[in-house]
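Written out below as structure tokens is the structure these notes cover.
A protein chain is absent from this complex, but the other protein chains hold their places.
The first chain written gets the first letter, and so on, giving A, B, C and D; residue counts start at 1 in each chain.
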Amino acid sequence: MKIPYFPGCTMKTTAKNFEMSAIASAKKIGIEFVEIPRWNCCGVVSSLTSDDLMKHLAPVRNFLRVQEMNKAEAVSENRLLTLCSMCYNTLSLTNNRMKENADELQKINDFMHREDENYAGSVDVVHFLSILDEWGFDKLKIENPLKNLKVASYYGCMLLRPKEVGIDDPEAPQIMEKLVTAMGAESVEWDAKSRCCGSYHTVKNIDLVKKLVSGIINDARENGAEAIITSCPLCAFNLDVRQKEMAVKNSDFQTMPIFYFTQLLGIALGLEKSDLGLEFNAINPNEILKKYEKIKGAK
Amino acid sequence: MAKKIKFTDKTTKFLEKIMDLSGEQVTLCEQCGTCSGGCPFVEEMDINPSQIMRLVMLGQEEVMESQTMWLCASCYTCTIRCPRKLDLSKVSEALRQVKLREAVDNIDIAEIDAAEAVKLPTIALVGNFRKFTG
Amino acid sequence: MEKKMVTVYLSGELFKVPEGSTIIMALEYAGFQLKRGVGCREGYCGACATVYREKGDYKLKGGLGCQTVVTEGMAITQIPFVPAEKPLYELETLTPDVGTFTNLFPSVFRCVACNTCTKACPQDIQVMDYIQSIIRGDLESAANISFDCIRCGLCAMRCPAEIVQYDNGILARRLYGKYLAKKSPELDNRVEEVKNGKYDADIEKLNKMDRDELSKVYYDREIKIT
Amino acid sequence: MYPEYMMESIKKVAETRAKRLEIARKYGKKVFPAMSEQERADILNTYHPDYKDDALKEVRIGPNKGDKMINEVADIIEAYPRNSSSTFDLSKIDYETDVLVIGAGSAGLSAVLEASKKGVETMLVTKLRLGDANSMMAQGGIQAADQTDDNPYLHYLDVVGGGHFDNKKDLVEALVMDAPQSIKWLEELGVMFDKNEDGSMMVKPGGGTCRNRMHSTRDYTGAGICRVLRDEVQSHPDGINILEYTSATELIKDDKGQVAGAILYHMELKEYFIVKAKTVIIATGGFGRLHIRDFETTNHYGATADGLVMGYRAGANLLYMDSVQYHPTGAVFPEQIVGFLCTEKIRALGAQPVNKDGELFVFPLEPRDIEASAFIRECEDDKGVSTPTGLKGIWLDTPLIEELSGEGTIESVLPAMLRQYSRFDIDIREYPMLVFPTLHYQNGGLEINAKSETSIPGLYVAGEAAGGIHGRNRLMGNSQLDIIVFGRRAGKNAAEKVLNGVELGELSIKHADEYAKEVEKLGIDKKRISPILLPDYIPNHVKAKQLTTIYQGTLY
Partner (left out) sequence: METKKTGIYLCQCGGNISNTVDLPKVTEHLKKNNDDILVQEYSHMCSGKGQQLIIDDVKKHGLKKIVVASCSPHFHEKTFRGALKKAGLNPYVLEIANLREHCSWIHKDIPEIATEKAKDIVDASHSKAELDFALQEKKMQLGNEILVIGGGIAGIQTSLDLADSGKKVTLVEKLPTLGGMMAVLTKTFPTEDCAACIISPKMAAVTDHPNITLYTNAEILDIAGHRLHFEAKVKIHPRYIKSDIDMDQCLICNKCTEVCPVSQPNYWEQGVIDRKAIYIPAPHAIPYRYILDTENCSHFIDNSCSKCVDICPQQAIDFTQEEKIVDVAVDSVVVATGYDIFDAMRKPVFGYGKFKNVVTALEMERIVDHISEAEPPRKIGKRIAFVQCVGSRDEQIGNEYCSRVCCMYSVKLASLLKQAKPEKDIYIFYTDLRAFGKGYEEYYKRAQNMGIKFVRGKPSHFVENKINKKVTVTVEDTLSRNIIESDFDLVVLANGLEPNKASEIVADTLKLAKSDDGFFKEAHPKYKPVDTLVEGVFLAGVAQGPKDIPDTVTQASAAAARVIATLAQKEVPIDPILAFVHQDICDGCQKCLNACPPKAISINADGKAEVNEALCLGCGSCLESCPVEALDLHYYTNEQLYAEVSAALKFKKDNEKRIIVFADDNTTYRLIDACGVRKMKYTNYARVFRVPSVSRITPSLIEYAFAKGADAVFLGDSPVKASRFEWANAVTRKNMEVVAEKLKKLNIETDRLIFSQFEAKDLMKFISEINKLAELIDKLGSLSDEQKAKLER
């Protein structure tokens, strides 16, 4: 399967490890990500006012690129794959709005008269987790099962809500838990799996984020988790980097390593450590991996 | 102490502006409080989300001075639970936009401390500026 | 034969100027002695940024006064200076990555990818593309795309997110030039050689020659150019 | 597009192209025998404008009394100063600084950077916007002997050979020796030089060079360098005080004969300022806008040789003001871009000058004065193509480049040229350019030594305003080099002089008053005032009615 891939800006900067591990795992499974050319930043958060069309330009421009790739038969899929939950959410919300409001789409197409075609509303946005689910978690060739590693799946907000774009039942999601079990690890049932991590408040209201993050980490620990997986670079930043800052401040705070789900998937698929960018994780993931000698050459 | 409220064209116009901008029929809110209960940021808020809906319905422009709309990070928890299927994230976006469209940013982007800035992921900056600058 | 005249509106005022003149020529023909809004008169310095609308066309176009030929009924306004506060920085202290831009140009993250800047650029630069490259930390492509920028300021005037594209561009190019571009080893060791006086003797020899000797050596020198 | 009657000539050019292409493939750059010394002398004497008998006239006042100079230069020399002691009370100082730099091209910018680096107070004054200068418009490149098969010795030879051996040797030495470190300095400031895959410098040949040593930043080399310097200057506002839209009209001296500052004039507000400065650096650039012999020019709007006049009146010596560099390839069609520079790099990439019958008639890469003279010869022998506005020009066969160096070369290496002509819907990849020599460079200038000093203590000159570096003819790429080399040297030396201590006496512009008396003796009309600050393009029928306007271009 060759599928158009929308990385999103953060994949190229602080979330390189997410992209590396995702591309490597996908290749191992047999899915090739084809990065769409000249993509632009999706806008991270969707513009929710009824009258603001301009903020929907960016996603539509990306869909045009997918449309062009399909015309040039560079890919075998008409769906746009995203890794980051926020990109997924914003692109999907705009896509739905465009599909429902032909007049607004027409206005946007007219505005982008320098593009050589109009967006026909034919592209769908899909998250890597849904693709894996579609592919069949059981079909994953697990070479290095993460036996008795207790993993809490953290969804955050953007993967599940609002309902129109959620990839699973917002109140009782199971897709990441299924992946965790498929990887041979023990999935942990906990409450804070879709509680907000503070999102972009991390720019100017760091204490608020730290408060929320400590709540989430404690809830995970209370339910016996040893590691948390997520699929959003912003949640990862808040849970990982802000947690480390908290741990530095008060030493008795017991840290918990944060992974991108593709990193654990990479380990389970037996990928090399170099493919996974573990060195970029703020809280050192190696103790937990060493504890279960999971990672080849995890010194 | 209770505040005396007088209903004028101004209060109705304010309500209509917010309803128009958000696309949500604020008068539908039955004040059940589910939104406030589920909101992860409610403890920091001076006015609860349900109270915001109330005051907007009463056309009280004092909501514009509250911190609630700035704390709301559009996590959509209230959106999926509101029994009247009202989308509070859209109402708080409308309130933010009224402020931002008066060219009043809620963050001074130049004041971000340099050491922090280098560390922050792009996703945080773009997200923050989209919601806090006009 | 009498030159055909066309009507133009310079800053709103009606003037008749010879057909085929550029905007700068039109202004001067009208009697304005330009101090601002003119520089190299050859399309290189960006001083003569102009916005104009042509008859019967709703589009607001931007261009260089010295390169744009006036048309019948064209309405013209010069934009001699685009208000923008250039951040102050010591290039040596900066690192060639997106963090620098977060510090110096936080507004770049407000880009909504509407491509209005590209429409405004008289140098046909894909302005939005290099701003997007900066957002994702790809300074090399930002430097290359923005290369032909002559800092006329029209993009910044039209940007709904109030980004000052050209200031971002020059910093991206300087960071690329200083840090990311591969260095030429020949240059470094030639600078060393000159410092160590490797060529002092030869040069001294030439200093001592008179006109004829010099001329002889000059015409005998071997020309090796590819 | 080209009018109908030019199309037949274009067809001929196309017909001969195949043959010429074949020669170029076989012989590389030597598609036509270079002129011998004798042939050069003959062609200069018969066709080069400088050598026309009515081109020069004798100057009757000042340090160069008796020398022959270009008429237009002589006119601004023999003109009344704008200011006199009677109208100026020099005790009321507006600004005080250590190093006053006049002119903000790459020379002025480099000078002010080097000076402020030494920690002295600097002030930069420019007539128009910061960075609006000839430096910004250079396209071709900057020479520096940094390649292994090249060295300063060969560079030295090319410079003096090009300048007909009139160059001041100490200046040439400084030029060629400082060249490599100048490139290094610029790269450190962030200039994006064109490079090959492996990072080595992409170097091209130039007119009169024996090796490839032309560094470039695509065809925006001047801009590539000047905008980086401008950005560096604007990033240090504390050390450097900048005044834009302000000209200098007269140098101030003190009773000990040192230079002590200048009188400034704000172009729009028409306000005069007195600046007291321990040292002054003149970096005012060339004189293209004097329109010598009514030639069109490649120079920017403010190139009116103000520095020469002020320096001369203050007692500095002028060199080689009898020679003007005409760039052989100035656009001559369409009418809107007459005089615009078409970089020598076009010929370096293989384009060939051909006459109206499509015949190649000269070695494309002769030194500029030779090449220009050859073009003028073809036009005077009726081999040129006349334009609708009565000018004459010869074809520069640019489509040849696409054939020689491969499709897309023009687009990638000459984007500015392509864009320039496409604005008037001429695609230079398919059609040749029509060119004719255009007034380009002031070979001479105020005499300086290796430390950029003039004979007047405290007065330095850098850039095109300086004289002696290039003798009577400058090679391509050496000007971009000299403005960096002598700009930095002027800045460093001026700062050092200040640090070593400068005691200024009582300020005066007596020298201007005396000069005015001398001019009056010559019976010069009162209206002739210099420096002229700006050229005069207002049509006469309008100017006749502008009775109250104070007009800058007072020289008529």
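Just so it is clear, contacts are C-beta pairs under 8 Å (C-beta built on N, C-alpha and C of every residue); 3 or more make two chains touch, one makes a residue touch a chain.
Since we're looking at a predicted model, the values are computed, not measured.
> Which of the displayed chains are touched by the chain that has been omitted?
Hidden chain contacts in the full assembly come out as A, B.
> Which one, A:D51, A:E117 or A:E171, makes contact with the chain that was left out?
A:E171
> Any idea which of B:I5, B:C32 or B:A114 touches the chain not displayed?
Spelled out, the listed residue whose C-beta touches the missing chain is B:C32.
> Which chain A residues would touch the chain omitted from the figure, given the whole complex?
169, 171-172, 191, 222-223
> Considering the whole complex rather than only what is displayed, give the residues of chain B touching the chain that is not shown.
30-38, 42-43, 47-48, 50-51, 80-85
Throughout what follows, only the chains that are shown with their structure count from here on.
> How many angstrom between the C-alpha centroids of chain B and chain A?
Result: the chain centres lie 27 Å from each other.
> Between chain B and chain D, tell me the centre distance in angstrom, where each centre is the average of that chain's C-alpha atoms.
From the centre of chain B to the centre of chain D is 61 Å.
> For chain C, give me the residues that contact two or more of the other chains.
Within chain C, residues 97-98, 135-137 contact more than one other chain.
> For chain B, write out the residues touching at least two other chains, lowest number first.
Only 112, 119-120, 122, 125-126, 130 qualify.
> Which chains touch which?
Inter-chain contacts occur between A-B, A-C, B-C, C-D.
> Spell out the residues on chain B that touch chain C in their complex, using ranges where they run on.
Residues of chain B touching chain C: 109-110, 112, 114, 117-120, 122, 125-126, 129-130, 133.
> Which stretch or stretches of chain A touch chain C in the complex?
Interface residues on chain A, with respect to chain C: 9, 12-13, 38-41, 43, 54-55, 57-58, 61, 111-112, 114.
> Please give the residue numbers of chain C that touch chain D in the complex, ascending.
20-22, 25, 28-31, 33-36, 38-45, 47, 67-69, 86, 88-91, 123-124, 143, 147-148, 150-151, 170-171, 173-178, 181-188, 190-191, 194-195, 199, 202-203, 206-207, 211, 214-215, 217-219, 221-226
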